[in-house]
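Shown here: the complex without one of its protein chains, the others still in place.
Residue numbering begins at 1 within each chain, and the chains themselves are lettered A and B in the order written.
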Amino acid sequence: MDAGGERMTTLAFLGEFGDAIDYIFHARESRAGGSQVGGKELLPLIWTHLEITLIAMAIAIAVALPIGLALGHTGRGAFATISVSNTGRAIPSVALIAFFIAFFPQTPEFWNVTVALALLAIPPILTNAYVGVQQVSRDAVDAARGMGMSGIQVVRRVEFPLALPLIFGGIRTSTVNVIATATIAPLVGVLTLGDPIISGTVHGRAGQIGASIVVAVMAITAELLLAAAQRAITPAGLKLERDPSSVSPLKRRIQTAP
Amino acid sequence: MKRPLILILALMCLFVVACGDDDDDAAGTPTPASTSDSGAGKITKNPDNAKVQLTIGSKNFTEQKVLGEIYAQGLEAAGYSISKDLNLGDENTALAAVKSGEISAYPEYTGTALLSFFGKQADQLPKDPQAAYEEAKKGFEGEGLTAFPPTPFTSSNEVAVTSETADKLGLKNISDLEGKSQDLVLYGSPECRQRLDCLLGLQQVYGLKFKKFVPVAIERRHEVLTSGRADVSIVFTTDPQIQREKEVLLEDDKGMFPPYNSTLVMKQETADQAGPDLAKTIDLIQEQLTDENMQELNARVDLDKKDPAEVAKEYLTETGLISG
Partner (left out) sequence: MTALLAQLEIHNRSADNSCVADNGICPGWIADNFDRYLTPLWQHVFLTVVSVAIGFVIAFALALIAHRRRWLINPIVQVTGVLYTLPSVAVFFLLLPITGRGDTTAIIALVAYSLLILFRNFMAGFENVPFETRDAGRGMGLTQRQLLWRVELPLALPEIMAGLRIALTTTVGLASLAFLAGAGGLGEALFDQIAFRSNVLVAGGLALLLAVVLDLLVLGIQKAITPWTRAVSA
């Protein structure tokens, strides 16, 4: 932050945008000198950020998807699922991270943060998997059973593919949330892209803006990649029947962002 | 639907009521070991001061919050209209706040000012606390700020390792880390990276390179050592004794750390308009801020987990500055 502490006019703010772009691509000296920031110094931060996101999402999907599919298939546990979803939204991400730091002091902070984020990523995936399976037309399920498929086969071959749009919707929501929440990890010692944003006195204003841009780009890229993955996984027959991207963006429920 | 709601609200009310009485100290009623009964200790309320509005700020760790509270409550007892804006952030944030007028004053350390604000190099640092204060004061004057006389206590940064690490690697001085530091992880505050009395100084003055530097909240500086996360940590000389018992403090053989007495920094105009009571009251408040007392105050917040405001009040009453 400027040492003068003056209030910025909006025009001056726009001028810093160019400086921020420069920060992203070229390393420069930190505001008080002594260390390099920006440019290639961002790479370890980006990598840690990605690591946390990928591992947290992997854990969340591995836990939430099977449970959501199973519950949706049997139709049981509606109340539990809704409760988990509501509570999950109500817990501030900061509080959950602090909980793990305080109660598991022997665990490396990286894992405290990642597990906390994984827990926060579970509710959207769980809810959407459950609802997605529930919404599959009963006719399709009956037809599958009539063909002699076992329960698991019904899930795998009928309910899961038909629930894919909603499931992916949940995964996309969670991923964007995790990418955004990982920015507060530096508050507990895990250096992600949040560091330039929070430690403005070290990285400068350009760093704050630059890192924010990189995070936003990461989130958008994740969305696009997941959309592409969704198209890749959806069986051709279903793609013809219903184009998932035609689902109005309004229908996608927005969950938390940190 | 409504019943759980009422239950929750009732529970919250219970909590509010239950906390009404909080006067049971773990150590019983404190009595000062020796009172200054010359009567010069008491701060007297001067109604003229009420027209002076002061906002006291502080940086973001325990000692700063306690100091901020002490100044705020002490000056309030002298009749000033006080508001508080504590926990601002690191030294750059606090300086910006006082320059912009967001706060009227905050306690800064002479050493920090010399290194972080006025660009002194390690070999230019005065060793004498009074000389350090004079230089810092000169520097502040250049920015339109005035620095009040320093406190008796000095709160220096120190490099600490666990006793096991010290034994294992044979560490007594900071320069003993040479050749070994590249395998060690250092924990410090976020601004430590660019401070000459922190990581930057260790790199430049001692030529040390660490395996990794992890920025954490200052209040965790001891916990990270005892939990094994950190090999090396930056601690303060005013930290409670009991926290330092399992640690070894490495000697600053190359003289990297300057004196760190606390001095209240304020805009010159604000000080001029505040009347003669201001300097007098600040002197009274600071007189008893010795190393031992500061250590005890820090311990009450960090170890007993008391509220800094409460601890500040205890300081002011136990030293007879205000009537308790």
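One rule holds for everything that comes next: a contact is a pair of C-beta atoms (placed from the backbone, for glycine too) under 8 Å apart; a residue touches a chain by one contact, two chains touch by 3 or more.
This one's a predicted model, so the numbers in the text were calculated from it and none came from an experiment.
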Residue of B:Lys99, B:Lys120 or B:Arg300 in touch with the missing chain, whole complex considered: B:Arg300
Which residue of A:Val84, A:Val158, A:Val188 or A:Val202 touches the chain not shown here: A:Val188
Residue in contact with the excluded chain [from A:Ser93, A:Thr127, A:Ser174 or A:Gln230]: A:Ser93
In chain B, positions touching the absent partner: 1-2, 4-5, 8-9, 12, 15-16, 18-19, 22, 24, 26-27, 30-36, 38, 41, 85, 87-88, 97, 102, 217, 219-220, 223, 240, 242, 287-288, 290, 292-293, 296-297, 299-300, 303-307, 314-315, 318-320
Residues belonging to chain A that touch the chain removed from view: 1-2, 6-8, 10, 13, 86-87, 89-96, 98-99, 101-103, 105, 176, 179-181, 183-184, 187-188, 194, 197-198, 200, 205, 208-209, 211-212, 215-216, 219-220, 248-251, 253-258
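The criterion applied here is as follows: only the chains that are shown with their structure count from here on.
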Whole-Å gap separating chain A and chain B, where each centre is the average of the chain's CA atoms: 39
Chain B residues within the chain A interface of the complex: 89-90, 92-93, 95-97, 99-100, 102, 116, 187, 190-191, 193-196, 200, 203-204, 214-217, 223, 227-229
Footprint of chain B on chain A - complex, ascending: 1-6, 30-35, 105-106, 108-109, 186-189, 191, 195, 198-199, 201-202
